[in-house]
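Every protein chain except one is present and positioned as in the full complex.
Chain nomenclature is as follows: A, B and C, assigned in order of appearance, with residue numbering initiated at 1 for each chain independently.
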Amino acid sequence: MQSDGAGLYALMLRSRRFEEAVADLWSAGRISAEMHLSIGEEGIVAGVLQHLVDGDAMALDHRGTAPLVMRGVDLVSLLREFLGEPDGLCHGMGGHMHLFAPELLAASSGIVGASGPAACGFALAHQHLRPNNVAVAFFGEGAMNQGMLMESINLAAVWSLPVVFVCKDNGMCITTPAKKVTGGDLCQRAEGLGAFAISVDGSDVQAVASHAEKAIRRARRGHGPSFIHATCKRPDGHFLGDPLLRIVRNPVGELKSKVGPLAKAAASVQGASVGRRAASLGSVAAMLTRAGKMHLAGHDPVIRQAKRLTSAEREVVEATVREEVAAAVRAAIDSTEARA
Amino acid sequence: MQSDGAGLYALMLRSRRFEEAVADLWSAGRISAEMHLSIGEEGIVAGVLQHLVDGDAMALDHRGTAPLVMRGVDLVSLLREFLGEPDGLCHGMGGHMHLFAPELLAASSGIVGASGPAACGFALAHQHLRPNNVAVAFFGEGAMNQGMLMESINLAAVWSLPVVFVCKDNGMCITTPAKKVTGGDLCQRAEGLGAFAISVDGSDVQAVASHAEKAIRRARRGHGPSFIHATCKRPDGHFLGDPLLRIVRNPVGELKSKVGPLAKAAASVQGASVGRRAASLGSVAAMLTRAGKMHLAGHDPVIRQAKRLTSAEREVVEATVREEVAAAVRAAIDSTEARA
Amino acid sequence: MREMTYAQAIEDALMQAMASDPRIVVFGEDVHAIRMNLFARFGESRVRPTPISESAFLGAGVTAAMGGLRPIVEIMMVDFVAVAADALINHAAKVEAFSGGRWKVPMVVRIACGGGYGDGGQHEQALWGLLAQVPGMKVVVPSNPADAGALMLSAIEDEAPVLFMEHKLLADYWLDYLADGGRTGLDYQVPEAGARGVVPDTWGSIPIPAAQVLRAGRDLTMVGVGVAVHRCLEAAERLAELGIDAGVVDLRSVSPLDVDTVCAELAKTQRLLVADEDYKHFGLAGELAAVALEAGLQPAFQRVCVERTIPYDRRREVEVLPNAARIVDAATMLMSARTPSPLSVTHTSHSRSPGH
Partner (left out) sequence: MREMTYAQAIEDALMQAMASDPRIVVFGEDVHAIRMNLFARFGESRVRPTPISESAFLGAGVTAAMGGLRPIVEIMMVDFVAVAADALINHAAKVEAFSGGRWKVPMVVRIACGGGYGDGGQHEQALWGLLAQVPGMKVVVPSNPADAGALMLSAIEDEAPVLFMEHKLLADYWLDYLADGGRTGLDYQVPEAGARGVVPDTWGSIPIPAAQVLRAGRDLTMVGVGVAVHRCLEAAERLAELGIDAGVVDLRSVSPLDVDTVCAELAKTQRLLVADEDYKHFGLAGELAAVALEAGLQPAFQRVCVERTIPYDRRREVEVLPNAARIVDAATMLMSARTPSPLSVTHTSHSRSPGH
């Protein structure tokens, strides 16, 4: 557990550097298929996880890398998992959306919303077997429209389960703006399900940490679940190779195959009225504009926290992290190469 | 559409008398299996349905009889359905939990919560094909913990669907007190999902009618969904032959097979602490006490409305309804007997 | 040896298991009432009523098991599993594989199933064939009190998720709640030997799979689970009168299937009749045809299953379910189809031996 400013910085930076390394391996074609990173969300994850102790559990969604790294999973074993190796964290069977670490009581799911029920189950086991432990659920704001997640907040409330529901709100569900598909207010919704609700700027890790402290204390004392709504920006879009970002970053190359059919479709006889078609094209344009704005700018939790430290503090952390991540990558790749 | 006090009374009384006749047929063993009535809920159903017009749709739960009767389904065909006859409303294929009336755009489901999505689908079809029509969803307060229902309120909100979600709150989910399994406040929950929420005493049909009027007007104007939370009492428990009510009404007969094992279980070595066992027995006793209190008393919407009418008005309605229901029962049974 | 009902047997086995293992917890809708005796003895912390939120509490069952409990999660009727199928298909069944074998899900899901009492097509399904498709879960369907108690123990002891499917026609309390409601004189063709029977004084588990040959037969082999087993036994009596010697195998578990026991019987008769209350296509009946062929057998084959949505009308419902009359007809057709060719191929072993 790291409770000081430098500790929080170290937690986040470790995750950031690790995920950057993962992105490189992915880009090189060494990791298959979808890869959802938490870059930009580290403030939320670190602010919550720094309060966890042995025996606490985590229910993760499709962005499980950062939480596992921050909880101290073996970095080499995680990388080996991403590489699909038999000596990976899950013996190469789970892959990045299905990461399981029994020793950390950490379970993932690629099914949106599934971390809600999963956290409840861990918390129920805590009630019986480990009365002072808590379970944390991580999920996006889009998941709040998935029934099982709402059900699980209610279940946690009526059973007074020690769960902290952490909603990482980047405002986007793949390509769909959350506003467009979310009625009402998420904190009000959570309160209407019986949780204690908190709203916080997720790019400020210390703010998250102090709110999370309250939520976790409540849970440990048997006062039931909380809902932390934390905002964030995610510069990499939905997953590595996000097609919207590809268009934004390489419009000429990516659009040549897409613009033709799009223009043709928009201009075809039969179809919606001109006004409606214009609205559609407007929506498409707006979607690309939004994608173009997906950079961290002032919202990078790592940079914000760095500014709170002295340069000496920063440098110690940075050097340690750089070294640690580089060593892990080297070890993970070396053993593959050795086997080959 | 009946909008006057006597009209509301007629709607409710027709349903009441019809369901009483259904209960008789059920008791006589002529109707199979589960039979959930709406006796006690008529104020809610009538208050909402009196505003419906041709082309409006209804999504029903396991208590579909009253809404269908009040919307004017053919009573004989409904009874014939309950009797499982090939000339019944659904040719004897659906039965009382699966009632479908295409001409009324009325669909039922025995799956708790399913009326939510069903109402959204009807409402979506309205948006495209019948822009001034609405869809009403009926369900119990227990259904508000079913994910698909919560999802559907949100869906209706973000698509501005013309849906009125009607929660008939009798405080009980079969044998479970709703309070015990429901966190937060249902109106707040609905608001947190983007609906306009209204709370009303469901035993006052005129109050329901005036609130429902607002909700339906909003929907017809394209202003999106409302959530009506209406309280009620249900004297027949969950379904006909409710085992809790049987115990309450015939404690000696019903308990002799149950008390022995219960006492034995509560006294067995190994098990929970004495305190916890006492708490369990207390819960069981409380459950039976609650069941014993399941009578309408001052909450009978039919009687409350009757008091608002002159005795002349009442008598006209009562005579008409008595005659109509009796004729329907006679016709339904006669054709069975004729065939036998 | 004691005699008890199917429902009592399950409760009795649960009492025994829960008394000796505090990690066993029961939750589901209305369990304080439906499991009143367990509730009175073990208290609310171990016997907890839930909201009507199957996705949440079945999903919670998975991680509760991963977190060290032995949860018994109750889904009132198998039809309602449809609202929470994700917890089974994508989670319970897959955690062991996903974790590289490092994490198991010792959860029992107790589910009422089956028809024959007039509740209609959304409340009387079997669905064991559908659930059995997903690798990583076991599905047991006891047909009598002794098996019901024993298989409940087997399910609890298993490190894999086990769906324990309890037939509503065999469990008297379900029939009382859902069908009779205190009325008397209504007839649901309850198979007596399934609803009540002799059970051991102390419960012990039985291995899964462990099909049981309830009746040896020279002419054909009838295979099923749950109530269908009793319909087969009834049909076998009638067939005997017609001079046809029909055997009956109670699979007891749908998944895994006890291929050895089935094929050993089939090797003798070369005729397979599956009686299944589940849907006809893509399910248990088809699987049995496949395992017979895989074993190198070439049985004549008939299946008596549910072919459409179960009708509400009791009279049509009875016709649609696998009843003795339909089974007898199918058996007669099987007999006339062809004379079995002398056994030319010995069957190969496909599952571990039944262990009895």
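The rule is simple: a contact is a pair of C-beta atoms (placed from the backbone, for glycine too) under 8 Å apart; a residue touches a chain by one contact, two chains touch by 3 or more.
As the structure is a prediction and not an experimental result, all values here were calculated from the model.
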{"item": "Shown chains that the omitted chain touches within the full complex", "value": "A, B, C"}
{"item": "Per the touch definition above, residue among A:R14, A:R71, A:H98 or A:R130 touching the missing chain", "value": "A:H98"}
{"item": "Residues from subunit B at the interface with the omitted partner, ascending", "value": "57, 59, 88-94, 98, 100, 102, 105, 107, 109, 111, 114, 116-122, 124-129, 147-148, 151-152, 154-155, 158-159"}
{"item": "Residue ranges of subunit C at the interface with the undisplayed chain", "value": "55, 79-80, 82-83, 85-86, 88-90, 93-94, 97-98, 120-122, 127, 129-130, 132-136, 254-255, 257, 272, 278-279, 281-290, 292-294, 296, 298-303, 306-309, 311, 337-338, 344-345"}
{"item": "Positions on subunit A where the hidden chain makes contact", "value": "26-27, 29, 32-35, 81, 84-86, 90, 92-98, 109-113, 142-143, 145-148, 173-176, 180-182, 239-244, 246, 258, 261-262, 264-266, 268-273, 276-277, 279-281, 283-284, 287"}
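The rule we apply is simple: only the chains that are shown with their structure count from here on.
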{"item": "Chain at maximum distance from subunit C, centres defined as averaged CA atoms", "value": "A"}
{"item": "Gap in Å, rounded to a whole number, between the CA centres of subunit C and subunit A", "value": "41"}
{"item": "Where subunit A and subunit B are represented by their mean Cα positions, the distance between them in whole Å", "value": "43"}
{"item": "In subunit C, residues with contacts to at least two other chains", "value": "45, 50-51, 53, 55-56"}
{"item": "Junction residues of subunit A, two or more chains touched", "value": "147-148, 151, 154, 158"}
